[in-house]
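Here's the structure we're looking at; comments come further down.
A single protein chain has been removed from this complex, and every other one stays in its place.
Now for subunit A:
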Amino acid sequence: MSEPVVDTTHEEGETRLSTGGLGRTLLVAAGVVFWGWLLLRWANDWLGGLFVPVGQPFVAPATIESLGASIPGLAGAFDALAFAVEYLPALSEGLWLTLVLTVLGIFFGFFIAVPLSVARVYGNLSKYVSLLYTELLRGTPLLAQLFVLYFGLNISGYVPGFLDGVFANNAAWAALVGFILNSAAYQSEYIRSALQSVDTGQLTAGRAIGLSKVDAIRYVVLPQGLRFAIPGWTNELIYLIKYSSLAAFITVPELFKRANDIASSNFRYTAMFTITAVLYLALVITASRMMNYVEDRTAIPGLGTGSGR
């Protein structure tokens, strides 16, 4: 009694952002340039000036300007590039903090979100606790939550000794706590809806072989639900990258704060925020590409939304 497997033909993964090979190549090239520069930049500044003095651009702005001056018609473009190059070292420091706060916020938020969503779907009393938490944290502005944590509760004043000094400004801790708590609420909603889309027969089958409810959720429902959750969950990651800029309002020197501080000294708001926008965009595209990759890697035939479907 053996017959061939019915269908094992996997379709080639679609690229969502770019359609042709050229678009994809350009995107990869841009990514290599951006991350190559950023990693070298951080390495240089952390290791006390590996290539150029700490905080100094790799190429002097004046060199770029003089280069552009010799090419008619492109002087303006080179001026703009020189301007960007001059301030990118300062922005790269803010970019680091933005990245760290976002990644840690999402990461720790996830471990709160999973029990929250499980409680929401399968809990009795805990369902209402989860609901209350989620509605409260989703229903009030993130900025207001950061104000409460920073000004109201003065979280930054209670940073334990061994954590003191990890960030240049302890306000970052208040921001991190805010991001964790807030993103936990949003993530739990994405995971909840994914858990609900797992066929109820799966839990029944798990219970029928003698798994406890907790084990059946852990070994059967969650592995499927979390896969279903990836596309929606990616939204929350992208959201937090951009909304981490609200930390600027509680004095955290992340990307937006850096850009704003520089702009208010040189008054070139449009130029500064255009550069900043490009940096955020680079982070967001990287995140969405990465999650696309994760989705494809975790895809299982007949399950979820990956190309293994």
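Just so it is clear, a residue touches a chain if its C-beta (ideal position, glycine included) is under 8 Å from a C-beta of that chain, and two chains touch if they have at least 3 such contacts; residues count from 1.
Methods note: contacts and distances are computed from a predicted model.
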item: From "HEAT repeat domain-containing protein", "Glutamine ABC transporter ATP-binding protein", "Response regulator" or "Cytochrome C oxidase subunit IV", the hidden chain's UniProt protein name; value: "Glutamine ABC transporter ATP-binding protein"
item: Identified contact with the non-displayed chain, of A:L132, A:A205 or A:A277; value: A:A205
item: Sole contact to the chain not displayed, among A:W46, A:F111 or A:Y219; value: A:Y219
item: Hidden partner chain, residues of subunit A it touches; value: 1-3, 5-8, 199, 201-202, 204-212, 215, 219-220, 223-224, 227, 300-303
